[in-house]
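A single protein chain has been omitted from the complex, and every remaining protein chain is retained in its original position.
Naming follows writing order (A and B), and every chain is counted from residue 1.
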Amino acid sequence: MAPAAAAAAQPAPPSLSLPPSQFARLQPHAYLLAHLSPPPSSNQPSIRANGRAPSQFRVTSANTGSLTHTNGSAVVRLGDTTAVCGVRAEILHTEDIASWSVSRPTPASSSPTGNKRRKLTDSTAKLSAESENKEEDGDDESQIQDFSLLVPNLSLSTGCAPGFIPGAPPSALAQSLSHQILTLLHSTRLVRAEDLRIWYQPPNLGPEELERHNENEQMDVDAPQGEVDLEKNKEIKAFWVLYIDIMIISLAGNPFDAAWAAVLAALRDTKLARAWWDVDNEMVVCSDAVSEARKLSLRGLPISSTFCVFEADAASGWRAVVIPDAEEEKELDDSTRKGIQRRWVLADPDGYEEGLSQERICVVVDKEQDGKGKTVIMKLEKNGGWAVDTKELKTLVDISAQRWEDLKQILEQC
Amino acid sequence: MVGPTASLTPLSRADGSASYQCPSTGSNILGSVNAPIELPGRRDALRPEDATVEVFVKPGTAPGGVGERYVEGIIKNMLTKLILGREKGYARRGVVITLAIVGGESVGRGDSYLTLLPALLHTALLALLSASVPLSMTFSATVLAVDASGKITREPSPKEAATATSLHVFAFSSNGHLLLSESQGPFEFKTWENVHQRALAICHGTLARSSDGDVAMAEDVDGQPLEGALREVVEDKIHLDYAWKIDAP
């Protein structure tokens, strides 16, 4: 950052020469503004103080499977922001779920969520092959949410940034990030409930079948269509609960992107042991054979991109805000076209830039058919200002779609 | 379409308060504002020349959790930009906004707060007005649900929201800026644009920036724009409070 900064810091009075790092601390707003709109005479390109172009993301790297005691883990670095995520699976018996044995009276008519807990409707839905996908999809989401099968928790560890002191309760930021990850997990329906179910398959009635008891049980997932009787008697005995712990060990802006990428990478890495219900011992038994463990099959690959808006009006920090109305806004846009830029939308802001801006935009996109299909927005969030409207958001969605490609490659390589 | 009902200053102890009821989403919010108020010294004010805005959301029938912290963050981020915290008497002081959900269904763990967000925002705005906190502008907000067939429902009930594919919350300033946009669930940008148009019509009606036929039609469906409804609440209160002055010869 030093050479670029030194050059751009020229506008500071030459008599009182100040090293760029001090200028950055004393006049952060002017410092960033000087980088983004250098005087025309200097022939400098407009660039952010950290040397990036406005829509450029930081160098991202991901590494999975580094924690040995978890079912899946990942470390994601986004410039100087580092997030570690570990996924741990625990078994939750259905008899320990208070709402498991509770049902609404008329599952078909009353409410669409009414039938979710009934084990029989569950398996009959499976039989109708056509409607399987739709039917099962709706079923999935509600079970994961109703029984809290995904438990993300994000902590901003001591010392990740200067403001975080030991022994403090979880900050509002950490709590709100945990919630965002949880709602995004629910709304994207990333994890399939089928992957988390642990079934009990009663043996076929004939005495000779009893011998093969064990083999039968293993066929829980892909039991052929013919074994209708078996299907009917199948019963969910337990669930895997995924505890997704995210630790931000270094915070230099944009914690959400880093945390979400870490969750995504860790879930892609997660393997669950084969588990089944053992009738004789009345407990869930797991196989310790590594070859039998299977990975989660995730739905899509939602990728998040965060942006912030930096406004040129330095005085906005010192006097009452004057808000241009919609008409003036148009004029403003015109002046932008003439080359006088007043505001910049910065992708993947670092800590310094976050401190200088209030308006935040977060876009989570996915592409259908593994990148070949159209872009689908999973979440779009914007608040804290009025600079970004429809037109700007459209550009940002396009940038996010670009980012999707990049991050997909990074996640696939790790 | 039954519009929301609201009342200003129902409480006596807080500096300003408002209650807000939205019949279609079933939410009933009571809000209070204490401002300007001395904040304890432990907090290192973010910017010494500015007021600190604090938002607290209290769920009706459940203990508070991470969901509340998240929605508090959104409301705070939006209002900080509107409250003129540098006015005389506000710098280094606090603006404490408390919003209690006193009616309607509670939001469960991991559920989205989006259906409640417009009601919370409106309550906060009215309470701020009631406490005479200087604001740079007012706003109006709405929530829309899009279901699998692409049908847009305005201010969905909890049941409708649960079955919707995507939920969208918009807030527009009195000048027509897009102040806040929170969307969730799979959708395409085209859908977002449609919903955005509809939301603008709901909030502003004819004041909408684009005045093509489409918008005008939508306005008829939605009845009185929200912006005006909120304005009326405040006007009614002023008429009531100053009746002695207005009616005097």
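Quick note on the criterion: contacts are C-beta pairs under 8 Å (C-beta built on N, C-alpha and C of every residue); 3 or more make two chains touch, one makes a residue touch a chain.
The rule we apply is simple: contacts and distances are computed from a predicted model.
Missing chain, UniProt protein name: "Exosome complex component RRP45", from among "AP complex subunit sigma", "GPI transamidase subunit PIG-U", "Exosome complex component RRP45" or "Glycylpeptide N-tetradecanoyltransferase". Of the candidate positions B:L84, B:A100 or B:A229, contact with the hidden chain is made by B:A100.
Listed by residue number, the positions of chain A touching the unshown chain are 95-96, 98-99, 101-105, 110.
Residue positions on chain B in contact with the hidden chain: 11-15, 17, 30-32, 34, 37-40, 54, 56, 58, 60-64, 96, 98, 100, 102-103, 106, in rising order.
In the analysis below, only the chains that are shown with their structure count from here on.
Here the spacing of chain A and chain B, counted between their Cα centres, is 27 Å. Taken together, the chain B residues at the contact with chain A in this complex read 47, 49, 65-67, 69-70, 72-74, 77-78, 80-81, 84, 86-87, 108-112, 136-137, 159, 162-163, 173, 175-189, 192-193, 196, 209. Listed in rising order, the residues of chain A touching chain B in the complex are 111-113, 145, 148, 150, 172-173, 175-176, 178-180, 182-183, 185-188, 317-321, 323, 325-326, 329, 358-360, 366, 374-386, 388-390, 393-394, 397.
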